[in-house]
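The complex is shown incomplete by one protein chain, all other protein chains being positioned as in the whole.
What follows is chain A.
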C-alpha cells in the first residue's frame, strides 16, 4: 500500500476521513467488482481551510478512457453525500503501478475471473519477460498469451491450457 494512501487513511479531521470512505467505495467503471481504493487509483482526500474537499486520483494508463468518468463518479458520490465544495484532481506523479492494487483487490479480481498482475511490476523481468500467469478459474500455471492487449488498456488476453478457458490478465505496469 502506497504511502499517500496510508496518510489518507489517517486524515487529520473527521470530515476528510468520511470523504475518503465515500470516494474509496466508488467502483471502477470498467471492472465494477473492485473499488478505486482497491486499485490504488484514489491517492488522497484532503479538506482545505475553506471546507473544500479535494480528491486526488491517478490514471492507470495515460490514455485510459475511464479516467474522466472516474473523476466524475467521485465528484457525484461526494456531492450525493452532502459535500458541496468538491474538486477532483488528476495527479500524474508518482506513476501508478499495479503494485498499488491491494491484496483484497487482487482477490476480488481473481474471483471475478481476471488474473491479478504478477507482483513487483517494477522489475524489468516482470515488464518484459514471460512471467507465469495462473489461470484465475482453475489455478493452473499452464497458460498462454493470446494477445498483449485486451478489452481495456490495462488487460491482456490469455488462455488456460488445462481448463481451456480464455481469461483476462491485469497487466503489470
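Methods note: a residue touches a chain if its C-beta (ideal position, glycine included) is under 8 Å from a C-beta of that chain, and two chains touch if they have at least 3 such contacts; residues count from 1.
Simple rule for what comes next: contacts and distances are computed from a predicted model.
Per the UniProt record, the absent chain's protein name among "Phenylacetate-CoA oxygenase subunit PaaC", "Branched-chain amino acid ABC transporter ATP-binding protein", "ABC-2 type transport system permease protein" or "Bacillithiol biosynthesis deacetylase BshB2" is "Phenylacetate-CoA oxygenase subunit PaaC". Residues 59, 61-65, 92-96, 127-128, 146-151, 153, 157, 171, 173 are the ones on chain A that touch the missing chain.
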